[in-house]
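In this view, the complex is presented without one of its protein chains, the others remaining in place.
For reference, chains read A, B and C in written order, and residue numbers begin at 1 within each chain.
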Amino acid sequence: MAAETKLFGKLKTTEQEHKDPKEQLMFDPRPREELNRMVMEMMTTTTRKFWLWAIGLGAGVVVLLFGAWGYMISTGMWVTGLRRPIYWGVFIVTFVFWIGISHAGTFVSAILRVFKSEFRRPFTRAAELMTTFGLAAGALYPLIHLGRVWVFYFMVPYPNARWLWPNFRSPLVWDLLAITTYLLSSTIYLYLPLVPDLAMARDRTTGIRHSAYKILALGWRGTEAEWFRLKKAIQIFAFAIIPVMFSVHTIVSWDFAVSQVAGWHSTIFGPYFIIGAILSGVSAVVTILYVLRSTLKHMDYFLRPEHFDALGKLILVFSMAWAYFFFNDYLLGWYGGEAAVRQILTAHATGPAAWVWYTMLICNIVIPWLTLWNRKIRRTPWLMFIITLLINVGMYLERYTIIPLTLGHQRTPFDWGIYTPRPIEISIVLGTFCLFTFLYLVMSRLIPLVPVWEVQEGQVAHTLRKVGKAEVPSVTELD
Amino acid sequence: MAEVSKGIAEKWGLVVDQDRCTGCNACVVACSMENNVPFTGEDNVAFGRGTYWIYNKRMWEGAYPEVAPAFQPVMCQQCGSAPCEPVCPTFAAVHSEEEQINLQIYNRCIGTRYCANNCPYHARQFNFQDPDIPEPMNSYLNPDVTIRRRGVMEKCTFCVQRIVAGRQTASAEDRPLRDGEVTPACVAACPSGALVFGDLSDPSSRVSQMAQNERQYKLMDELGTRPKVTYLKGGGRNGG
Amino acid sequence: MKLKKPWWNQPGIQIASVLVALIIVGGIVGGIFLTQTPPEQPIAFPHNRHVAIGASCLYCHTGATLGPSAGLPGIEKCWGCHQQVQKQSPELTKLAGYVERNEAIPWVPVAIQPDFVHFKHSPHLNAGLQCSACHGDLSKMKVAEPQKGQNMGWCLQCHKNTAPEQWTKLSDCATCHY
Partner (left out) sequence: MYTKVVHMALFKEEQLDHAAESITRLRSLGISDKDISVISGIPFSEKILDRPMNWTNVGRIGVAGAVLGFITALLLNFGTPFLYPLRVADMPIFFPIPTSIVVTFELVMLGLLISTFIGVFVETISPSYGPQGYHPKVSDGHIAILFSGPMDLDQQFHSTFAELGATLEHDVEEEKLWL
């Protein structure tokens, strides 16, 4: 412990925080007027830095994403680094990455809501927003990677003169349906709890903002019937969106697992991908919460070390679960003894791209296991920022290992190949990162990023109760 | 409605006698000319983007100093249960119920390249760019085969244009197809007679007879793809 | 605060949306017009008159029973008859001009299929199909007109209705696409 304190000498001791329930947001209530004012200020404050970022990222989207994509469409896929036999490269890697990121919103918001985890309250919306924009960025990739994107509608089921319908046995059609379902439902799931907050914003704005919020708030007043309906709908969504979320990443994993490719055809890919997605998603939530906390006004009131602490525990659990699934997949592939699979496993660990494999293991297992057991580290936002960023690097490399590195090393050594992404691909990938950040940045000034009514509801429900000589936090259920 | 075929339906089949193959690559050239396979240039071929519907794998066999080349022409195996078909979202890779071969419908293909990943034989080729056919070369193009533009997959079709033409001629003359009447370009060009094509459903056809040979094996038979291409191997060093 | 017009009432937005709508509608109308009207032919060949005097389709379009393409008549074929019959009409003067210059008549094909559709006339005619089944009743047309809605569903409909016993063969993708 002494070494710990030395290493992180700047950290405050947490002994007192633990005793003082004020450290917890729910026991540090402020009047609703105050909360509203803080959230509104958060939305309306735009600094020079904000505009610079917004313009920079917007330009990034236009040039890096749409410029490069347009160039690729007009010239053909030869500008990518794809070659026989590696027909899927970083586009699919990034696709899986974004779909993975999008799992956090649902996980944090729906699962924690169903299980009534109170620490979720201040950041459910930030996580849901991440889901929606992560999906928006990810859903571009199935289009980007198409050889003939201009006929993408052949995949869409609609009556047509050709009598032809999509092949409902193809995982790519499942992908289309699942991503559409998930994108629509997560957008609605973002919107429903937002309505009361939009009404709050409507009451506090004038001009064009006022008319926009007025339309979006659907005439929300807050009557009993409206609340009842909203709670009912949120309840339906929270329960129904969880299986949708599981199905989405399972189907993404089936893109690989239904194939005959050695190293892909694995029965454990479904849960393995889901756990990986939640690991990278929850990590991305922490990354984003840190950024929000350090850039948005008043966010440090809403986001406290306790939240990083709780999410850190979750990440540690999911890192362990990920390691379990990874080892399962590895061991059984190795034990199965199929020559091609063993060659691939050897190539991953000792081949020319072995650094990818080792970095993945270090980022996904070693770093979280060595750090996140420590309460002090978990409660230090900037350290959590770095750790979670590294976990996402690790998760990106996991997908890179699974896709191009496995494809290049199949059953016939005559057809082995190495894949290196080319500038156009890297530009498009960076472009979607710009897109995600840009959308998030713009949205952070357009909608209340903290669900005020949920925070207030939580603060009303929390009380300190005297049990013997101790004051114990207790939660009353208001519904 | 089409009847779902019970059991294993067989129609066209190809036998490759590796012991007879000299590795002359005439099949590759003939195939490229017959099927308008684009020439992508040496840089692209070196990079791994050459399009060949049939390619000749050369392997070295034996231990030094007794080393000899072995040739294995590989084309689409026209699997009876093809891994490439079910994964295509648009039915561009589809099984022909009539001819019992795998089809690639270029105008339906949207270029997901999923089929290519899923083909264990790596027989599928992707058009990374539009074919470059300079002026006099376009006279060589075969009008019976679609010129594929960029972004679509393509692969060996057993020269289905010849099959359809042969079938239509026979039907116009009101007679069944004769054995050996339809030959794909590679078979027609093979100087050593290493490639034999015919109707596997007819037990008396030459290809059926040869496919019974004790030297026969199928590529990656263990994957359960039921290839229509049978390889013969096992004779002497320089062919049997 | 002064109440402003909502955004959809701003004149700029309205003009822009009308313009966009016009461009889209114009594109659609233009596209339909171009594909549905008969193209300009070098000679306004009156199909109806030739059919009326009893000329069979195969007399000029000789390839139809033999191969994929039905073929278009050249100057020899036209001149074979028109050397003898009357030459007063201005269209026939054009024909005479082509013959004089010994030049092929640049007929514009009307019923065309895309490159990836390998339509063949011979199997259809050998199966006993009439030309009018696809090309319309040419005894009522002056210049050959494109028939509407000849898409894949149209082909399949006919394949299904006229030869249900051969549906497996006729619905096979390789029948037309390779």
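Note that in this section a residue touches a chain if its C-beta (ideal position, glycine included) is under 8 Å from a C-beta of that chain, and two chains touch if they have at least 3 such contacts.
Predicted, not measured: the structure shown is a model, and the values here were computed from it.
Trainee: With touch defined as in the header, list the contact partners of the absent chain among those displayed.
Mentor: Even though it is not drawn, that chain still touches A, B, C.
Trainee: Hey, which of A:K22, A:K232 or A:R465 is the one touching the hidden chain?
Mentor: In the complete complex, the chain left out is touched by residue A:K232.
Trainee: Taking the full complex into account, find the residue in B:V15, B:V94, B:V182 or B:L219 that is in contact with the omitted chain.
Mentor: Only one of B:V15, B:V94, B:V182 or B:L219 touches the chain omitted from view, namely B:V94.
Trainee: For a quick check of understanding: of A:E306, A:E338 or A:E457, which residue touches the chain that isn't displayed?
Mentor: The one listed residue touching the chain not shown is A:E457.
Trainee: Which of A:A59, A:V114 or A:I215 sits in contact with the chain that's absent?
Mentor: A:I215
Trainee: Of A:G70, A:G207 or A:P243, which residue touches the hidden chain?
Mentor: Touches the omitted chain: A:P243.
Trainee: So one chain is hidden, and I want to know which residue out of B:D19, B:E34 or B:E85 touches that hidden chain in the complete assembly.
Mentor: Hidden-chain contact among the options goes to B:E85.
Trainee: In the full complex, which bits of chain C touch the chain not displayed? Write them out.
Mentor: Within chain C, the residues that touch the unshown chain are 156, 171, 173.
Trainee: Could you list which residues of chain B touch the chain missing from the display?
Mentor: 1-2, 4, 79-83, 85-86, 88, 91, 93-95, 97
Trainee: In the full complex, which bits of chain A touch the chain not displayed? Write them out.
Mentor: Contacting residues on chain A, toward the hidden partner: 31-33, 36, 157, 163-165, 167-169, 173-174, 177-178, 180-181, 184-185, 188, 191-192, 196, 199-200, 202-204, 214-215, 217-233, 236-237, 240-241, 243-244, 247, 251, 453, 456-457, 460, 478-479.
Operating definition for what follows: only the chains that are shown with their structure count from here on.
Trainee: Determine the shape of the graph in which chains are vertices and touching pairs are edges (line, ring, star, complete, other).
Mentor: Its topology is that of a complete graph.
Trainee: Can you check how far apart chain A and chain C are, centre to centre, with Cα atoms defining each centre and the answer in Å?
Mentor: 54
Trainee: Round to the nearest whole Å and give the separation of the Cα centres of chain A and chain B.
Mentor: Roughly 45 Å separates the two chain centres.
Trainee: Show the residues in chain B shared as contacts by 2 or more other chains, in ascending order.
Mentor: Residue numbers touching two or more other chains: 91, 108.
Trainee: Taking the complex as given, what residues does chain B use to touch chain A?
Mentor: Residue positions touching the partner: 44, 47-49, 57, 59, 83, 86-91, 108-114, 116-118, 120-122, 125-130, 150-153, 220, 223, 225.
Trainee: Taking the complex as given, what residues does chain C use to touch chain B?
Mentor: Touching chain B: residues 114-118, 120, 122-123, 126, 167-169, 171-175, 177-178 of chain C.
Trainee: Could you list, by residue number, the parts of chain B that touch chain C in their complex?
Mentor: 1-3, 91, 94, 96-99, 101, 103, 105-108, 144-147, 157, 160-161, 163-164, 168, 171-172
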